[in-house]
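Got a structure for you, questions after.
Left out: one protein chain. Kept in place: all the others.
Which chain is which? They are A and B, in the order written, and residues in each are numbered from 1.
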């Protein structure tokens, strides 16, 4: 295994990207590289978290992120318990705090939480003795998504500083966008945001992003185009055009694709709506790294689980 | 690991508390102590049930108890399968007997069953070759809950014999109450039951309990107060006061708490309805052992899985 240096990481939790330093993000990336190699072995498993208990506390439904964390924990040889809303006693009126403390009383080492309320992970981190990982809190942050997206950019482009990255879609309500903006700016990228004006408020300029409603301008100089998913199922009618209209105005159509830089990366957090925010052929083209993002997401989550648990170095991740 | 002596245990199943002897309960407690220590190690895992198959057969929904058993089995290195109502073929009209025999045909070593029908675990134990553990059968028994409650009392108070234990709430329909009454009486405690008269019939006096409808009297001399959960979601309107009325009449309010003995333990099987059967601050006070009960529940379930599987001694539970 690649020699890794985790010396720059001292956190017990991963709550957001906003409070991380660029150096901390780099430590995650370096550790991810080592764990990605584990996924390519015949025996994709290391004993780094053997005998540790990891709990997936998903109060908001999610299959992909939950599975990615579950498998990450399994590959670290941890014991993983899934606790999701459907069957949970939250329905019976128990508070989130009580649920979390009850899970911790099972000697949980790490609690991964997805919740519809902004700040839920921060709240838990204040009273839990174990580690807390944010797997998405409301429209606030989704830190492991940003870590995997920036890892993927770095892997493909060799660097992040100085790159032009365009995020396209419903920025206002997107935790993926918010976490990506923080990570990209910390790592020195130039970030452009584009989408319907109701969903891309000018206030994002104060963070250091460029905001434009002209999609042609947004993609012309982009080295990376990150397309957000249009949420069919919870369409906000008053703020949002129809699906067809969205595709016409902001979708990555073939015509628009032809105007991008010849080496611009196409990213998407998944699941893709083929023919809506992205043309189906473009989603599968050579410059699309959508599946690479999934592979990297698993490695990033192994790295994060390893680091928040106090993982210090390569001797712990021997096969 | 503490030296444990399991010589007094010869049962293949754990079906109820009623048929256990005090000595058998003591063996479970002694074994629990050893397994609780496992939960405090860095590597919370022993190979005692390696290669064994444990099936969680939950015909009545439950998250907490299921997770507690699931994690207990994982920490014993067993393979665990969850089989719950939602997705089950019971919907297709298969009988419980057929379901259980089909699961056993997978060479299941232990089947943990929760079922809304009294006696379901006893029924299974008559024809299954494997071990059966009752995780709650209707309003009848919930033996691991009583084992963890009495373990917790013993741990905190140093003994059980001679203690005054008050159980407060809907006794009539509570399997937690019924199992606790059996365990406490066998171990020599004085048991007082209190709650709405429709839900605490005088017939419990024949078991050897004291029955009172005067909550002040019930808690005045108690060394332990065990509060049952008010079942919001299946309120029996004809037998039950309103929630507010219940709190006024039987809730552990601050005023009532002040009249308890200064070292009286406060217990609750969870999940708590803050502000209903217990004042929120009291639930979190130093004398509340609600979370300790959760921790002990996991250790009790490891002990029970270990014992019904024929576990004999400490050499099998080396790390």
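Couple of notes before you dig in:
Just so it is clear, contacts are C-beta pairs under 8 Å (C-beta built on N, C-alpha and C of every residue); 3 or more make two chains touch, one makes a residue touch a chain.
Here the structure is a predicted model, which means the values were calculated and not measured.
From the options B:79, B:217 or B:292, the residue with contact to the unseen chain in the full assembly is B:79. In the complete complex, the residue from A:26, A:84, A:150 or A:226 that touches the missing chain is A:84.
One chain of the complex is left out; on subunit B, the residues touching it are 50-53, 79, 81, 83, 86-89, 91-95, 98-99, 101-107.
Contact between subunit A and the unshown chain involves residues 39-45, 61-64, 67-68, 70-71, 74-75, 84, 86, 232-233, 270-274, 291-292, 294-295, 298.
Please note the rule applied: only the chains that are shown with their structure count from here on.
Work out the mean CA point of subunit A and of subunit B, and you get 40 Å between them.
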